[in-house]
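The complex is shown incomplete by one protein chain, all other protein chains being positioned as in the whole.
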Amino acid sequence: MFGAGGGTSSYAEVEETDVVVLWGSNAREAHPIFFHHVLKSLDAGAKMFCVDPRRTSSAKFADVWLGLTVGTDIALANALGRQIIANGWHHQRFIDHSTTGFAEYAEAVQPYTLDHASTITGVPASAIAELAEAYATADTAQILWTLGITEHHNAVDNVLSLCNLALLTGHVGRWGSGLVPLRGQNNVQGGGDMGALPNKLPGFQDVVDSRARARFEAVWGRPVPPEPGIHLTLMFEAMEAGDLRAVYCIGENPADSEADVTHARTLLSNLDLLVVQDIFLTRTAELADVVLPASVAWAESEGTVTSSERRVQRVRAAVPPPGEARHDIDIFADLANRMGAQWGRPSAEQLWDEVRSLSPLHEGMSWDRLEAEGGLQWPCPTEDHPGSPFLHGWLWEDDLGGRTGAPFSVVAHEGPKEALTEEFPLRLTTGRALDSYNTGVQSGSLVSPIRYGHTIDLNAGDAALLDVADGERVMVSSVRGSVEMAARIVADLPPGLAFTTFHFSELVDVNVLTNDAWDKRSGTAEFKAASIRIDKIENGNDQMSQTGSGDPTTETDGG
Amino acid sequence: MTSSSERTATSSERTATDTSLETPVRLSIDEVDVEVAAGASVLDACTAAGIDTPTLCFAENLTPVNACRICVVEHEGSRTLIPACSRRAEDGMAIQTDSERVRHSRKMILEFLASGVDLSQADPLASLVSEYGADPARYGDAVATMDEDVRIEDDLYVRDYDKCVLCYKCVEACGDDAQHTFAIAVAGRGFDARISTEFDVELPDSACVYCGNCVAVCPTNALQFTTEFDLRTAGEWRPDEQTTTRTVCSYCGVGCNLDLHVQDETIVKVTSPNDHSVTSGHLCIKGRFGWGYVHGR
Partner (left out) sequence: MADLHIGPDVATELERCAVDDVISDVGAAVVHHGDRMVRGGTARRNERRHLLLPALHALQHHAGWISPGGLNYLCDQLQIPPAEAYGVATFYELFRVDDPGHTDDVVHVCIDAACQIAGSAETVAELRSAGRRIHESPCLGQCERPTAQFVQGRGRPDRVEADEEPFELPQAGTDGLRLLRRISAGVDPMSLESYVAAGGYAALAKAFVRGAENVVEEVVASGLMGRGGAAFPTGIKWRAVAGETGQKHVVVNADESEPGTFKDRTLMEHDPFAIVEAATIAGFATGATKGWIYIRGEYPLATKRIQNAIDQARGAGFLGQGIARSTIDFDLEVRRGAGAYICGEETALFNSIEGFRGEPRQKPPFPTTNGLFDRPTAINNPETLVNVLDIVTDGGAAFASIGTKGSSGSKLFCLSGRVGTPGLYEADFGVTLGEVLDLAGGVSGTGELQAILLGGAAGSFVGPDSLRMPLTFEAARAAGVSLGSGVIMVFDSSVDQLPILTRLAEFFRNESCGQCVPCRIGTVRQHEVMVRLASGPSTDNRWELDLQLLEEMDTAMKDASICGLGHTAATAIRSAFDLGLVEKPGVTQ
């Protein structure tokens, strides 16, 4: 946010914060050890508000759970902003000194009265008012979010609506306050840091910046294309248009993880060339022309990964890779060598030193320091820099150093792309379970005593209306397709909302149902909001079999 | 707003609760003067003095419960011995760590434990028994013991309370020192006290979420990972041949450090370093157990 792609705060800060706002995140299950840090703050007396359509296991720790309607986050955030301003709880000095665009923002949130927001979100006005006051008047407060914010067609707007709240109250850029997106994979942060984004070079340097490109070109000895590339979702559109004919897919399993997955599989199958580099023969790999078996990055290879608190840490090889599997670095190097480059066989440390030479954020993180200090948080520009626990401290400097302040953004409530209809009257949302992970490639072999199998979760009232019993097999359909699942009646869902995990694609293709409407800026599809119907299956009262032992033959999704 | 006027640029310089400004504490350990930071324990002071103090219920990543009492030391002026692990070091304390009284209590505690609990896999304790000259046999044959059967209720843990010394570590790790799941507690009283779920239901029927943090802190192998139990049962558990490699968990983006314990090129156990700021030694079910796919399982 404000130009940098990383959470603003350290885990240690949440232990000392006064108000925790967990928004669209079930950290108790999806980020369990981060939640340990939250628990320390709760034990120390912090209040926690949880904003989530479901009363998740995280929400059960909250002082107040606000069960908003799926896709109404912006309405809620804007109402919070309006309420804060209306009561004078905003931080005028910070706003004047360190931000821009406040007047436009204040104007834009005017329509979002408590009552109006309550109508849109379904959350009682009193709860919105309570959260507004608690957040704004706290000495320190953090907003934490996950895919509940970002797996929407308007993901970026959702994030900006939360950033607005931090700017409004000064809850950013200082110890204990911040904006923290929790990363879904062990190196999704590092991937972005290293330039695995269409418009960025390593260290968040812009592709369109010719001076930045020049630095890379000097070291790489090759020209860097001056235009941004395209992200995954656009790639599929390009495949459909016939503009993209060859794909080299590394450690990603779009044939399982993409929304509207049936369509995605067709597109992948129609490519002229599909190369897949992965640790398993995933469903995507099954469609490939060439498969390059890779070693497991975290246990069979040397390198680094970067966590949600921007901490770069070493991964190390503990066991040799099986069979013909090879380290990713070696595969890339050999490919380059075959193409005529002279890469030789660089070590992980050599590659890291190249990163340091090109990314000022990482320049101070020597290999030896990463070994000795148990990881370092970027920015770490020099070898005597201790790393940065939090970002944007400059917003609190008397002299902003010529920088313009952080901008407010005007964002409006839209709601999910797919409206509920008579034919598809239920809202489906998806998420993670504690003992499982994404499409199950890694977690599938874990024989978990707590795995309840793959179900479509319903509130008891909805189940009664549908005449569906707990454990009954049902047909779940969206406009894109149908899958058969077992119904599970749970107490923690409001009426009209259905929930499922996506860990067992081998057994149930949940992403047959999900909507591939996507955000133009982030490229994220709207996994969190599809319209569905649930139908009884005639004579279909069989108890769902345990699904814990499903074969791990798929790969990860986006986050 | 209420507190905004106090917020200044300097607040951005604050990085953590800083106790280093408090005056350090000076005390004597076995007649040697030592200085430790304010808030340090007597155990810390003993360590600073280069003295190895036996502990059992103590762990760096848990609140001291001072239940085992093996770390007791003699404090001049105190009627009884004091537990080094939980007693704060105070200015001017005079501590004896190897007096006759200290050795006697430690010996008796070791005798008590060794006469009632299976310490066969509690490595440091077993060697302490001989170091302190403890003789559990002198209590005779008619002694009460833990007398518990091995419990195998799932594919991840084995619970063998014959080996349980009631150190409370597992309860703390499951409870408010880390996991906050509270699947287990101490039930019963006195010698009948046992680590138990509600009504002693099997773990899969309890609140347990299989983070394994209880197993990781168990000092006597009363709690074991099934991987270790199976290898031990097969006579193939060879800790001397194991390597430990530190890496980062492959699942979510929190960045938990893992120590992979490898024997015969196979992961046999996963732990996390107690002193790492992200985990404090604690993991979740995926990080702890979700490595089977590395070996094609």
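Order of writing sets the labels: A and B. Residues in every chain begin at 1.
As a working rule, a residue touches a chain if its C-beta (ideal position, glycine included) is under 8 Å from a C-beta of that chain, and two chains touch if they have at least 3 such contacts.
Quick caveat: nothing in here was measured; it's all calculated off a predicted structure.
Could you list, sorted by label, every displayed chain in contact with the chain left out?
Over the full assembly, the chain not pictured touches A, B.
Hey, which of B:D147, B:D192 or B:D240 is the one touching the hidden chain?
If we include the chain that is not displayed, B:D192 is the one touching it.
So which bits of subunit B touch the chain we can't see?
65-70, 72, 80-81, 83, 86-88, 101, 104-105, 108-109, 112-113, 115-116, 138-140, 142-144, 165-166, 175, 180-193, 196-199, 201, 205-207, 209
For subunit A, which positions touch the chain that isn't shown here?
Here the touching residues of subunit A are 28, 39, 42-43, 45, 47-48, 55, 57, 59-68, 121-124, 126-127, 494-495.
The rule is short, and it goes like this: only the chains that are shown with their structure count from here on.
Can you give the whole-Å distance between the Cα centres of subunit A and subunit B?
35
In the complex of these two chains, what residues of subunit A are touching subunit B?
Spelled out, the residues of subunit A in touch with subunit B are 11-12, 16, 30-34, 36, 39, 43, 61, 88-94, 136-137, 139, 169-170, 173-175, 182-189, 279-280, 296-300, 305-309, 311, 313-320, 322, 374-375, 389, 393, 395-398, 434-437, 441-450, 552, 559.
So in the complex, which bits of subunit B are touching subunit A?
1-5, 7-9, 11-17, 153-156, 176, 178-180, 203-204, 208-211, 243, 245-257, 260, 262, 265-267, 276-280, 282-287, 289-297
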